[in-house]
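Only one protein chain is missing; all other protein chains are in place.
Moving on to chain A:
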């Protein structure tokens, strides 16, 4: 199908997402990813540690593992939607980073994202598509932080690419 051959316009695609996000805001809450990922971490940890996990206060007080937490299903939905999109446009294939430097950067980057989300209690999605549009002052603080971080990250990224 021709429809799946060309790339969608990002502005139109994101505008559709914005409208859907307003509907979600009216029913359960605005689009967010970090909370669902934390709950998944908790569920995975519970799978390995069992009841021992409850001895770590964070998993007892803040995020009690619960498979019925709606935010998890946004993440799973995104995985599913992207898989469908990639298969229909024949863009699905296994991509493996080739260089050791890429693996190191992804590892450090992943760790920093995880720590950052938990420290801030928000992720980039709730910053740009939740807090700031709701004019939560924390959103402005978060945007300041993420722009400064992206700038420092870009400097490091450039150094690694060139060196």
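Here is the rule we go by: contacts are C-beta pairs under 8 Å (C-beta built on N, C-alpha and C of every residue); 3 or more make two chains touch, one makes a residue touch a chain; residues count from 1.
Simple rule for what comes next: contacts and distances are computed from a predicted model.
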{"item": "Name per UniProt, for the chain absent here [options: \"P-II family nitrogen regulator\", \"YeeE/YedE family protein\", \"Protocatechuate 3,4-dioxygenase\" or \"Thiamine transport system substrate-binding protein\"]", "value": "\"YeeE/YedE family protein\""}
{"item": "Interface with the undisplayed chain - residues on chain A", "value": "4, 7-34, 37-38, 40-41, 44-45, 56-59, 61-63, 68, 70-86, 89, 91-97, 102-103, 105-138, 141-154, 156-158"}
